[in-house]
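First the structure, in the form of structure tokens, and then the observations on it.
Right after this comes chain A.
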Amino acid sequence: MSVAIRGAVVVTKRGEERLDVKIAEGVIAEMGTSVGPADIELDGTKCHVLPGFVDLHAHLREPGKEDSETIETGSRAGVLGGYTALVAMPNTNPAQDSVPVIEFVRLQGQRAGLLEVVPSGCITVGRAGTALSPMAELARAGVQIFTDDGSGVQDPALMRRAMEYSRELGITLAQHCEVSSLTVGAVMNECSCSSDMGVPGWPALAEELMVHRDIELAKITGARIHFLHLSTAGSVHLVRQAKALGLPITAEVTPHHLSLTEKLLRSFDSVYKVNPPLRSVADIEALKAGLLDGTIDAIATDHAPHVRRDKELPLDQAPPGMLGLETALGVVLSVLDLTPLQVAEMMSARPAKIAGIAERHGMLPEVGGPANLCVVDMQKEWTVEPRSLASKSTNTPYVGRALRGKVRHTIFDGHVVVNDGKAMR
Partner candidate 1 sequence: MKHLRSIGELGRDGLEQLLESATHMAEINRRPIPKVPALRGKTVVSLFYEDSTRTRLSFETAAKRLSAETMTFSVSTSSVSKGESLRDTIETISQMGAHCFVVRHKSSGVPWQIAQWTNASIINAGDGAHQHPTQAIVDCFTVRQAIDQPFFNGVNVTIVGDIKHSRVARSNIEAFTMLGARVTVVAPPTLLPSQIGHWPVTVVHSFDEVIASTDVLYMLRLQSERMDQGLIPSLSEYGSQFGLTMERAQRLQSSAVVMHPGPMNRGVEMHVDPSDLPQSRIHQQVENGISVRMAVLFDVLARDGELQQLHEEVSA
Partner candidate 2 sequence: MNQEQKRSSNRMALSGPDVQRAISRIAHEIVERNHGAHNVVLVGLQRGGTWIADALAERIYAIEPELTVPNGSLDVSMHRDDIGIRPIVPGAISDISFDINGAIVVLVDDVLYTGRTVRAALEALNNFGRPQSVQLAVIVDRGHRELPIRPDFVGKNLPTQMGDEVVVSDSGVVVTSEVSS
């Protein structure tokens, strides 16, 4: 089965080139101004060919919460968003803290066959924050990124041990930075809105304290640490300083923290409730600047599906989280003027490296390279329709909003998984 992409601009190591791309047997077989006929012909006019996106942060909900998402529906949402690899967050039920669960997640990903599902492992058993998970065993089973996402590791002594232990395994620890005693009952950013609305606030300090702690721990342990979904100007500042010291630190930001502010919560609509919460305009500006100057390495979705009945709970009881996979590119390009190369770096190359899958994903297209690609129209304007979402849930705040930038085709392992905006499976 061969595939040809015709008429597109390809982002290569040499720059942007008008080339046709021919794919055969899972690799890029040929790139040239004109390539021979193929079994499947894809129209790439007005589009760029980029490496398939890699999401460092997707909640696929399986096992445990299959009514909100499954690995299959999450994979479909992913390929429609241009992703060819998703790091599956471990806050499933049971949690991803044992080899059988890890293998189950990976296997379900292979069964769906749309993209590569990369399971993350828990730092602590059951994400309970009391005892280290069998990290070496999990690492042997191929897990390269560990996190207790959903919550941070609260105990500094335990985090120090995890970092010390991780260094010899060559793995990365990813931290959800939230000092939970400062966020009891928190619904949204601590700001004038939360005061008016009479809801407990989630202060920036709760994130920044843990960012600071883990930077200091990284200094003494030398462990690789990745900061998940940074949301405050203070965090960006701390990471910038730490990187200047040459510490092995990486960080990500979500499309929603780049685009939406705390004021939206005034509607009491739980679709805007996320953790960490939406912040101020000043925070958004700092996050954008951090992303552009490389302080923040990657854009990650924190795709967090929830069934309607859960999001219809009162704001303080509704679970945090919003969908992200299908809208990530459109949201990012609507708020930031990025070149195709910048998109490839922030959404593919750097996340692939952080996830430890850079040999299969994130490489700029070249002959002989893996055929994990997406073909995107960076200028295409479109509107999010909840009915056309592939995710099993519909908790996206972008319904009805005009976005710029859309994925036309996605190719995973040489197979066309999205053709002209439609998932093939």
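Here is the rule we go by: contacts are C-beta pairs under 8 Å (C-beta built on N, C-alpha and C of every residue); 3 or more make two chains touch, one makes a residue touch a chain; residues count from 1.
A word on the picks: all candidates are chains of the complex that A comes from, given by their letters.
Note that the structure is predicted; figures quoted are calculated from it, not measured.
S.K.: Judged by that same contact rule, which candidate in 1 or 2 sits against chain A in the complex?
M.R.: Selected candidate: 1.
S.K.: Quick one: which bits of chain A touch candidate 1 in the complex? Just the residue numbers, please.
M.R.: Going through chain A, the ones touching candidate 1 are 187, 190-192, 194-199, 201, 203, 267-268, 309, 312-317.
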